[in-house]
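Written below as structure tokens is the structure these notes are about.
Of the protein chains in this complex, one is absent; all others appear in place.
Up next is subunit A:
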Amino acid sequence: MPPRLLRLSLHFLSARPAARLTRTTPHYPPRPIPTSTSSPRAYHAYDRPTPPPYPPTETAILTAALGRVPAHGFSKTALALGARDAGYLPVSTNLFPAGEMELVKFWCTKARLGLGGTVEKEGLPEGGVRGRVKELVRRRLRMNVEGGVVGRWGEAIALMAHPTYAPTALAELSRLADEILFLAGDASLDSAWYAKRAALAGVYAAAETFQTQDTSPGCVDTERFARERLGDVESLGKAFGDVGEWVEFTVHGVLNGLRSKGVRL
């Protein structure tokens, strides 16, 4: 990989001009938004509501089951009680072949989509993609506290680490990283796209693991941890970039030196 590309790809959250967060508002009374959300559109559009990730019955049962998580954890019991709360039978949990993992996935999805909601409601701080990413990670970690799942999140991590469910968990993590960078207004289309998402996902997973052991009020330690790790990634990216620049310079120097000695290159 040429050094320049390397620098680009590793320069995580580099200080490129921040893309405008404000979504381009149509300069015409917006088209009527279709009320039916059943169409299985696989693409994202700004002026269309995203279809809900779960059908209504599943949403009702899982939402009720989440209310039981603080007492019963991410377990079949919570799911069965949730089904009953929603007017179904405990055996109706056969609707979820993944069992308690579906509950974990539902929480992750709900929180991820909720992130967009907070941006629309509270806005985001000005000043660069980096700052916004930090703020969004802080908000997402805070959701675990406010949703009441933080005391049980260790169980969820154990489930997500299970080989059967690891692919689902990784997919969800990458979607979260993507969502955060998207909401932060990152518009890169180069190879750094992957590096940024991978780095952010790594930091976020570490922060969540930290959170399971965090005893500070409101998990402020976790927030500090995440902030610092994101700072590390930035300086690491910068360091890699600097090293790349140095390598590029040195190689050019050597090549030019050789050329001056008459070597055909």
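Following the convention adopted for this analysis, a residue touches a chain if its C-beta (ideal position, glycine included) is under 8 Å from a C-beta of that chain, and two chains touch if they have at least 3 such contacts; residues count from 1.
Note that contacts and distances are computed from a predicted model.
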Omitted chain, identified by the protein name its UniProt record gives, among "Rab GDP dissociation inhibitor", "2-methoxy-6-polyprenyl-1,4-benzoquinol methylase, mitochondrial", "CCZ1/INTU/HSP4 first Longin domain-containing protein" or "dolichyl-diphosphooligosaccharide--protein glycotransferase": "2-methoxy-6-polyprenyl-1,4-benzoquinol methylase, mitochondrial"
Hidden-chain contact residue, picked from the options A:Thr63, A:Ser92 or A:Thr118: A:Ser92
Among A:Ala80, A:Ala111, A:Leu159 or A:Val233, the residue in touch with the chain that has been omitted: A:Ala80
Touching residues on subunit A - with respect to the absent chain: 26-28, 31-32, 34-36, 55-58, 76-77, 80-81, 83-84, 87-98, 102
